[in-house]
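Yeah, one chain of the complex is gone here, protein chain that is, but the others are all in their spots.
Naming follows writing order (A and B), and every chain is counted from residue 1.
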Amino acid sequence: MNLSQGLAQLVQSGNVFFLIWGAVMVFSMHAGFAFLEAGSVRKKNVVNAFTKILSDWSVSTVVYFFIGFPLAYGITFLTPISQLLGDQGFNLAHFFFLLTFAACIPAIISGGIAERAQFGTQIIAGAIFVGLIYPLYEALVWGRFGIIGGVSGWLANFAGVPFHDFAGSVVVHAMGGWLALPAILILGPRLGRYLKGKSMPLPLHSIPYLSLGTWLLMIGWFGFNVASAGVMTRVSGLVAVNSLLAMVGGALAALVFSKNDSVFIHNGALAGLIAVCAGSDIFHPVAALIVGIIAGIIFTKCFVIETEVFKIDDVLGVWPLHGIAGAWGGIAAGIFGYEFLGGAGGVSIVSQLIGVGACLVIALIAGTIVYKFLDAISGIRLSKRDEMLGSDLAVHRVKAYPEELL
Amino acid sequence: MNLSQGLAQLVQSGNVFFLIWGAVMVFSMHAGFAFLEAGSVRKKNVVNAFTKILSDWSVSTVVYFFIGFPLAYGITFLTPISQLLGDQGFNLAHFFFLLTFAACIPAIISGGIAERAQFGTQIIAGAIFVGLIYPLYEALVWGRFGIIGGVSGWLANFAGVPFHDFAGSVVVHAMGGWLALPAILILGPRLGRYLKGKSMPLPLHSIPYLSLGTWLLMIGWFGFNVASAGVMTRVSGLVAVNSLLAMVGGALAALVFSKNDSVFIHNGALAGLIAVCAGSDIFHPVAALIVGIIAGIIFTKCFVIETEVFKIDDVLGVWPLHGIAGAWGGIAAGIFGYEFLGGAGGVSIVSQLIGVGACLVIALIAGTIVYKFLDAISGIRLSKRDEMLGSDLAVHRVKAYPEELL
Partner (left out) sequence: MNLSQGLAQLVQSGNVFFLIWGAVMVFSMHAGFAFLEAGSVRKKNVVNAFTKILSDWSVSTVVYFFIGFPLAYGITFLTPISQLLGDQGFNLAHFFFLLTFAACIPAIISGGIAERAQFGTQIIAGAIFVGLIYPLYEALVWGRFGIIGGVSGWLANFAGVPFHDFAGSVVVHAMGGWLALPAILILGPRLGRYLKGKSMPLPLHSIPYLSLGTWLLMIGWFGFNVASAGVMTRVSGLVAVNSLLAMVGGALAALVFSKNDSVFIHNGALAGLIAVCAGSDIFHPVAALIVGIIAGIIFTKCFVIETEVFKIDDVLGVWPLHGIAGAWGGIAAGIFGYEFLGGAGGVSIVSQLIGVGACLVIALIAGTIVYKFLDAISGIRLSKRDEMLGSDLAVHRVKAYPEELL
């Protein structure tokens, strides 16, 4: 092997390792989703949270492997193994990394519909989203259709530059949040959440679990954003530090605006991370801090408006968190991405608004159709008796702490 | 430094970093073992689980550093520091990575004998296994004896190809599971587990801890399998995705066969991962999915047969999980590794059966001798009083949640 071949092999090895590292980091975020939900629901629905996230992950893997990824990128793995090994499995590593994004969709929705949705129908809904709806929009932005995100796609021709979503503020988070909204509305609030028009917040199970879930999400997020470079040779310290600054901006804003509330500071950090994904490669660090601060305020205010004014029972606040802060992230890339605001340029606010708008329209329509359809076919809500009993005993025949039965 | 030297140094740096990354990933699995056990026992034995896993890890490190690794690979570190630094500490990183495998042995056994084994004697048993028994079989397969696994060893000459165990379905998991079986049998069931021939399952402490432990194991497993390539330049996306698909196959099979049981879906994922280790480098992804599904069914069925029919009190089900699913993994590499089943070839079902058989024989004999010997010398079981009190108070003088005493 000569030097040139040696270098090429080392580059390829580094790229495969880099993507696997990133994929594993984002995989670990799914444990975060599980603990965030387990901490935010009541004790009688804790086992359900863990079982649901792992089931959703597993089903997502299968449908995205066989359907979603081939749909979005035109690459199938039903080929001889020699072909799969030809590039040291780079395409497979790429699939793994993108799966960890796709599987966020059911995990996001899960938090909004917790404590009253049926287990089986939610798995089916998740499979439809990960197998078809998410890959469709993904293909428009990152994948083979490229109409919105492609450098020579329709939007690039229309507005001068394509829609920019580096790590999925819109593709992943806004999509998840806006798919969740119809599900939450169709399901309606949990029993006892609103009594005679009065809001009666239901108690959380565990702040430590909520915190553990948040930490797992925050930690894994650095894989989410950093490995979105796609190959190690394009890794960027800027992406890491922008993610960091938006995260702490969101946390601090939520801390201040919520007057030291622990639930808000944790979710505020996540809001900052969600908002920074889209432009983390082109923001100046100071802009990333501002984007995160605004995201933290957005979440803190919108969650209260959603649940107290509109009386929408979004248990984990996934619509303001992923939906609104994600949309804000897409728009922010079209603001702070401009060079005159310190950004690296190559963005257009028009493209960003169109890209975000397309996501919201697809998500709202698809979410409404899928949940209305499933509701008509088999029902999507637990029976009143099962909801009162809790899905742990009703669906999984076990309590979170079985000794406590004794 | 010329280009050639620069490239060589970068390759070596990448390899050392890669192995350390893998070692740390598998080290984190030991936190997983601790939480899986802490969640699966009763509250009175939770502190013991944490203390035992960390003690076992610590003792394993010392004996494997001074005895086990030198025994298996003929490399000692009792040499001048200049020599240790010569290869940027590659050999040391290699030791660290392989230690994380060796230390799985006491961690696996720990789950089977939980709630009634003595603390001190179990540490001694672990030291014997990690210092002598495990390295012996390791040397036969991966190490300097190479009789079973060496490309020019006895088995390679006898059956055409050597025994193939890429990441330790057999070397680590089957060994651990079949060493645990005699320990479990010699100890006998926990007080109250079987009353007058009737099975009375004892309650778990915490599904959240069980889930946390499983997640830590699942996440770290990608280090276990991916870094088994040994050097970064041989990293393979196929290994990662095969691990992934076997994991979700095991989880989904267990979910279906257990009718939504949360304990089984978590352990099913682990069963899939255990089974895929051996052939993760040579399976086609679709085969990996099948191997995982079968592993999930094996665990679900065998655990019930073991504990309900044979009335063996294997608390965490380590014999069906690590022992049987591990053996299945070794055999599966000799089935789906063949090219006509989509595999990369270079395997023989005869070699796989001999390799697996050798492991089982060594483990059963060694496990029986060690535990019988320790039982005769000092006893291996807690006194009836200590078992009823719980090992937390009896051995460690503290409860898991000390405030609850008040």
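Definition applied: a residue touches a chain if its C-beta (ideal position, glycine included) is under 8 Å from a C-beta of that chain, and two chains touch if they have at least 3 such contacts.
Because the structure is predicted, anything quoted here is derived from the model rather than measured.
Peer 1: Tell me which residue among B:46, B:276 or B:302 touches the hidden chain in the full complex.
Peer 2: The single option touching the absent chain is B:46.
Peer 1: Mind listing the subunit B residues that contact the chain we can't see here?
Peer 2: Touch set of subunit B with respect to the missing chain: 3, 6-7, 9-10, 13-14, 16-17, 19-21, 23-24, 27-28, 30-31, 34-35, 38, 46-47, 50-51, 54-55, 57-59, 61-62, 65, 77-78, 80-82, 84-85, 87-96, 99, 119, 209, 212, 395-403, 405-406.
Peer 1: In the complete complex, which positions of subunit A touch the hidden chain?
Peer 2: 3-4, 7, 10-11, 14, 18, 21, 25, 42-43, 203-208, 211-212, 215-216, 218-219, 222-223, 226, 232-241, 244-245, 247-248, 251-252, 255, 260-263, 265-266, 269, 282, 284-286, 289, 342-344
By our rule, only the chains that are shown with their structure count from here on.
Peer 1: List the centre-to-centre spacing of subunit A and subunit B in whole Å, with centres computed as mean CA coordinates.
Peer 2: From the centre of subunit A to the centre of subunit B is 33 Å.
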